[in-house]
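Data first, discussion second: the structure below is written as structure tokens.
Missing here: one protein chain of the complex. Every other protein chain is in place.
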Amino acid sequence: MANIFPRWSNWLPFKIIFCLLVLGGGVSAGVWYYLNPAYMRVGYQPAQPVPFSHKIHSGQLGMDCRYCHSYVETSAYSNIPTTQVCMNCHSQIKSDSPKLQLVRDSWESGKPVEWVQIHKTPEHAYFHHSVHVARGVSCVSCHGKVNEMEVVHHAETHSMAWCLDCHRNPENHLRPVSEVTNLDWEPPAGTTQQKIGAALVEKLHVNPPVKNCAGCHR
Amino acid sequence: MSKRILQHPAESTTGKRYWRSLGQLQDTPEFRSWMDREFPQGAAEIQGDDVSRRGFLQFMGASVALAGLSLSACRRPLKNLVPFTKGVEWSVPGKALFFTSAMPSRNGAMPLVVTTFDGRPTKIEGNPMHPVNQGTTDVWAQSSILDLYDPQRSKGYLFGRKPSDAASFEKALGELLKGTPDGAGLAFLTDGTVSPTQERLRAEVLKKFPKAVWASFEPNGSELEASAVSAAFGPGHHAVPVLQKADIILTVDRDILGVEGDIAAIRGFAAGRKADKAGTKMNRLYVVENRYTLTGGMSDHRLRLAASRSGAFLKALALQVAKLAGDAGLAKAASELKVAETKIKDRWVEECAADLVAHKGAALVLVGQRQPAAVQALGFAVNAALGGLGTTLELRKTAATPALSISALAEELRKGKTSALFILGGNPVFNAPADVRWADAQGAVKTVVHLSLESNETSVAAQWHVPAAHYLEQWGDALAVDGSHMVVQPVIMPLYNGLSSIELLAKVVGTEPDALALVQKTFVEAFSTQADLTSFWAKSLKAGFVEGSRASAVTPALQVDAVAKACAEASAVRVVENTFELVFITDSKVDDGRYANNGWLQELPDPITKLTWDNAALLSPAAAKKLAVETGDVLKLSVGEKSVEIAALVLPGHADDSISVAVGYGRTEVGSVGRKVGVDVFPLLTAAEGRFRVGVTAAKTGRKYALAVTQEHGALEGRGADITRQSTKQEWAENEANPDYFLKMGIDAHAPANFSLYTNPPLDDIHAWGMTVDLNSCIGCAACMTACQAENNIPIVGKEQVIGGREMHWMRTDRYFASEGGDADEPEMVSQPMMCQHCENAPCETVCPVNATVHSEDGLNVMAYNRCIGTRYCANNCPFKVRRFNFFDYNERSITSLYKWNLISDKGMPESLQMQKNPNVTVRMRGVMEKCTFCVQRIQEAKITSKVHAGDSGVQPRVPADVFTSACAQVCPTDAIVFGDLRNPDSKVAKLNKDQRSYRLLEYLNTQNRVSYLARIRNPNLKMPDAARAGSASKDAHGHHGEHQQPAAPKATNGGHA
Amino acid sequence: MSHPHKVYGLGAEFDSAGALLAAAEKIRDQGFSRWDVHTPFPIHGMDKAMGLGKSWLSAGVFVGGFLGLITGICLVAIPSFVLYPMIVHGKPYDWRTFPAFFPIIFELAVLFAALTAVFGMFALNQLPRFHHPVFNWDRFKRFSDDGFLLVIEARDDKFSESRTKALLEQIGGRNVTLIQD
Partner (left out) sequence: MSKSSVSLETPAELKREPLVANNHSIKWVTENVCSIVQSPTPKWWLLAMCITSPIALIGLICIVYQISNGVGVWGENHPNGWAWDITNFVFWIGIGHAGTLISAVLFLTRQKWRTSINRAAEAMTLFAVVCAGIFPAIHVGRVWYAWFLAPIPNTNAIWPNFRSPLLWDVFAVSTYFTVSLLFWFVGLIPDLATLRDRSKSRIAQILYGIGALGWRGSNKQWRHYEMAYLLLAGLSTPLVLSVHSIVSFDFATSIMPGWHTTIFPPYFVAGAIFGGFAMVLTIMLPAAQIFPQLADMITRQHVDKMAKILLLTGSIVGYAYLMELFVAWYGVNKFEGFTFFIARANVDGKGWYQWSYWIMMFCNVISPQIFWFKKMRANYIAVFIVCQFVNVGMWFERFTIIVTSLAQDFLPSSWGHYAPSTTEILTFVGTFGIFFSLFLLFMRFLPMVAISEVKGVTPEADPHHNHPKH
């Protein structure tokens, strides 16, 4: 028997190659799936220090988003409301609720409530809220149906490709500027989102940066 | 930032200590009043963000708290958003707020508008409403924001060099003053800035302490000019040149467009220099100077002459003017002046005088402030003879009360009877003239209280050091160049509890040290005639100055006999043959040393020498040859018993018997930036001889010293017609009808028309951003470089790196010395701002392998830092070499530890410096390329605003013409840089782009630059002997060019390794 | 196909390349099909002597190269023209920029062709195959030195232990050995 290698070794290279292919494919698929904003971000739902319910305030009470997020139409940032804004109502309503103890403490001590950040724009991207709102991009397009969320979660991927989806085809997402904060808005019967969107693109001269990197990176 | 700042105890030593924490102040009345003052009411919040990028430091220490991983947040670290509890009026998170203010200086305060983001000032601009500067500023105003955030600023009281506190100081102050009820033994020393409130408090101090002594000192001040004015016109006046009214200007040893002028003079000159179309009226500038200055660079005719011989020149000129104008008084005065034996080019003087006299009433002669008072007085007499009084030379009543000179004060102190000396600003131990022997004098005082921004040489020699408030931190007032009353409005609470000088004086007087109240009281007294003072205050505060408060001109007659007497009494300037004169020049960056710890200024190349991080002995090529030295050789300059050793820098166009050296370097007690930078030449400067000194010997030491010069090569190499196009007024008039006159110069005159096989993709945005740079207006002051640095978060890299050629400035001002025939001694100087040209066919783009730099539809060559991997190929393929690479992590690492192994060296930017960063511009990391973006953050802001304004109206959103501009264009004192929308026919840039003088660099490459230059027009007097030289270096001569080559700094021997 | 006696075949050794060539011609003429020669270097004329035609590997390589070409065109064109057209150096984003894409298309064509050549050869030669019955023949290792060997497999229809052995010895084979599997 002068054979150096046993008979089973003939299949070994193929087995190794097969394993490597499976492993490589698995790693690629894993990276693809897990290291993707669709997994990393979507569904992120941290507990907030105050159990504030958007579902009650925005959904049931029908408060406009801009009551609290008051600078969304003027600033790049959509602000988190001050304690004062909470207290505008809650000094009268549910003024004894234990859930609001932190808010009352904040109001008395002057120490702000530390809310947990959910949507975080990457450091190299400069997102501007006011221009989006002014051009008919609804809150719901990026933040999902917050009015149905008891606890807010990250609803969309916020990846660059996702941004580009809308920047390239804004007609798929635009709505009349007056309906921007109406999270339940649907295109009226007899028309479609595309038709309305295309008309708005035309009317408002919507021309978001697509080739211009400096639109968002500067 | 692992700690939540919000829960910090007030005394925390580990957290941020640059501003008051919430815990410290939340319930105190001061906090409330401060809040009311800064943000009277309303609602706002701070959104968490990362300081490393946006420098977004949170107001009051509210902060993003990185609390690590928690179960509910297993995918990413927990970050918090911290809103205000109560909103603050006007403050909208993420939006800039603008406040008017003013930067005090000895030349008159600079009216400013300060940009703040969430309570922290980030950028300074000129006040566009003020007639003096109309929105423009200068290098010092731009960089003063960095002084505010200087991490090595004085942070507390020092007593005997040991930390103390405000309470101890108050106690000590009380005891000091108790000891001397009439003020005997009290002395005050202030700097030369004029503040109405300080003047008022001075009067109160002297009223309360009548025996107190009050002195004032500015190392680079204008005392000689003041005495010349008072000799010529009587005391209490000062002279203000009105350059916009002058058609013919002669400066004699006076850098009126540079360090010896002010923004009003620069703007006045530029206004008279506009070359809108061929044949328009344009001023003519004759310059007599010992070294190239910005003024010399703008000259039509320039005469190299040692400062010590300027008197001789002026005498010859005055005699000639007197002869032509028939002014016997002037002739008499001039003939009385005793001057050094000097050979002056007769024809130069004759033709210059003839030109001046021919423009009687519109001629101006300016004499250097370092010249003897008699010479300056004679200069005023010449102006009077030329009919310039009241037109080109305006006289005003001085605002400041006379004070003792520092020499007199030193004598007083040496008597040993002074118990307390208050030094309000300034650094006399370092920069008082050597013969004053200030250190001894100060040592004779029992208690010296020194108020300053930094702990300097004077502080360590004083018993008490009091940290000063930066002008952006405390209320104050000041007078602008035109004498208008301005309120210095603070935009941030004192970061380190510093006191302003008026607060300290108020403490001395015993009134409430409330700066706002003090300033308002002055205001009320000054404008008591106003009906509604409250709204007048508010209106003035909003405008930044008090309208109508401009100082009015007075018209005293020239006392020609007094001038003659002064001339007769003045002793002649000695000239010692075979020695040099040493001219002490005000440094264009650190001034008298006060800005030594400002990294932006230290790294800013001097407009003339392009030297950074140093001073040097400037001398002419001929003098260098005589001494057998070249740039970088250390010279020993000796006079009397004193000597200094300083590196030589050979500068074409310098007078051969003169050496110039900038003062203000060689500071010893200073932060790490300014330490060991340059050589202190104050030991050679004496009060007796003034700011030039004769009889100085220079000797080669044989040692070498590495100078960090940013422009190695100063010659144009026969490329003048390609790069810096020029013509003369006369030649332009001849070619008025030729649209190609400026387009077909240099290689473009020969190259065939560009032809492209491609159809370029359309740049079809509604806007097309572009820029023009008017070389005729640009004086090369480099204010644009500093503005760019402040706006765009550009780091400094340190001297070693500058020597290695890694400076990061996005724009530079190229300075060429060029002359036809290679005349090394008499070259012309040309300045050219150079930044990314935003080529439509950008060569940098195609070579980037990762699409990190591409083109936008509005014509920008955009750079996505986060995509860049740093191949540097784009920089290589840039014909203008305007791209800048982060060779190291200049933002995160100290410039002294760049070569230490990264693993063991500390990283991170001082927090106070993070506060300066523009939140709308990425702070770049190492390994990425960067370059001028045309201030794309401003473009985007403007576009977004136009879109938000358009709303759902259906109006096409479009940025209106000239509603914003780039940082460099905004700062430019001469409006040479104009930025805007080329596609908007109403915009300035679109109009200038069509100017006949408009040309683009290297057109033959077909890069289709978006930056165009407007050719420079010189206005020579054809009768002058040197008339033919004007602009000749930029003419398209074939084969017989030659320029002088500035010997390069020994860069190559200092390659960038540790 | 399993052989009851696990006989793989018969091996014979020849003196020289020429002798082997002559022997191969004879074996071919005898009508054997499952046999081969093992030599330290390829012998000129052996293909003909064994009745083998031209290798078809070249056709596969052409296909591979062509696939590389198509891949290259798609790789450069789809992102540049369809997925994210960008304005780069004022160059159009359509077919007119193709000259700038030639290098990558070319390189990919060559790469694919070369990979096809190598791995196609492996496949045709059934490599890697570490264990093989011929290695059981103790004189087999001489093939990689200076041996000229001829092996006829037992699977060949014409194979017969005794007759084939005789044939091999007759045509000059030495050390004719029965190779066990």
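Think of it as A, B and C in the order they're written, each chain with its own count starting at 1.
Definition applied: contacts are C-beta pairs under 8 Å (C-beta built on N, C-alpha and C of every residue); 3 or more make two chains touch, one makes a residue touch a chain.
Computed from a predicted model, the values in this text were never measured in an experiment.
*Asks:* The chain left out here touches which displayed chains?
*Replies:* Result: the unshown chain touches A, B, C.
*Asks:* Considering the complete complex, identify which of B:Phe313, B:Tyr816 or B:Tyr1013 is in touch with the unshown chain.
*Replies:* Considering the complete complex, B:Tyr816 is the one touching the chain left out.
*Asks:* Among B:Arg161, B:His750, B:Lys994 or B:Lys1023, which residue is in contact with the omitted chain in the full complex?
*Replies:* B:His750
*Asks:* In the complete assembly, which of B:Gly329, B:Gly870, B:Gly951 or B:Pro1025 touches the absent chain?
*Replies:* Spelled out, the listed residue whose C-beta touches the missing chain is B:Gly870.
*Asks:* Determine which one of B:Pro131, B:Gly156, B:Gly179 or B:Gly927 touches the chain that has been left out.
*Replies:* B:Gly927
*Asks:* In the complete assembly, which of B:Tyr149, B:Phe313 or B:Phe885 touches the absent chain?
*Replies:* The missing chain is touched by B:Phe885.
*Asks:* When the complex is taken as a whole, what residues of chain C touch the one chain not shown?
*Replies:* Within chain C, the residues that touch the unshown chain are 15-18, 20-21, 24, 36-48, 50, 52, 54-55, 57-58, 61, 65, 75-76, 79-80, 83-84, 86, 88-89, 91, 97, 100-101, 103-104, 106-108, 110-111, 113-115, 117-118, 120-122, 124-125, 127-132, 134-135, 141-146, 151.
*Asks:* Touching the hidden chain in the full complex, which residues of chain A are there? Just list them.
*Replies:* Those residues of chain A that touch the unshown chain are 4-5, 10, 36-38, 157, 159-162, 164.
*Asks:* On chain B, where is the contact patch with the chain that was removed from view?
*Replies:* Its contact residues with the unshown chain are 711-719, 722-723, 746-747, 750, 801, 804-807, 812, 814-816, 832, 834, 843, 846-851, 867-873, 875-877, 879-889, 898-903, 925-929, 1001-1002, 1005, 1007, 1045, 1048, 1051-1058.
The criterion applied here is as follows: only the chains that are shown with their structure count from here on.
*Asks:* Could you tell me the distance, in whole angstrom, between the mean C-alpha positions of chain A and chain C?
*Replies:* Each chain's C-alpha centroid was found; their separation is 58 Å.
*Asks:* With chain centres defined as C-alpha means, what is the inter-centre distance between chain B and chain C in Å?
*Replies:* 79
*Asks:* Take the average of all CA coordinates in chain A, do the same for chain B, and state the distance between these two points in whole angstrom.
*Replies:* 46
*Asks:* List, in ascending order, every residue of chain A touching at least 2 other chains.
*Replies:* If we look for residues of chain A contacting two or more partner chains, we find 211.
*Asks:* Going by the touch rule set out above, which residues of chain C reach two or more other chains?
*Replies:* Counting only residues that touch two or more other chains, chain C contributes 84, 86-87.
*Asks:* Could you list, by residue number, the parts of chain B that touch chain A in their complex?
*Replies:* 4, 6, 22, 26-27, 43-45, 47-48, 50, 52-54, 62, 64-65, 70, 72-73, 75-76, 78-87, 92-95, 765-766, 854-858, 860, 862-867, 920-922, 933, 936-937, 939-940, 944, 947-948, 950-952, 954-957
*Asks:* If you look only at chain C, which of its residues touch chain A in the complex?
*Replies:* 84-87, 128-132, 135-138, 140-141
*Asks:* Report the residues of chain A in contact with chain C in the complex, numbered from low to high.
*Replies:* 1-10, 12-13, 164, 211
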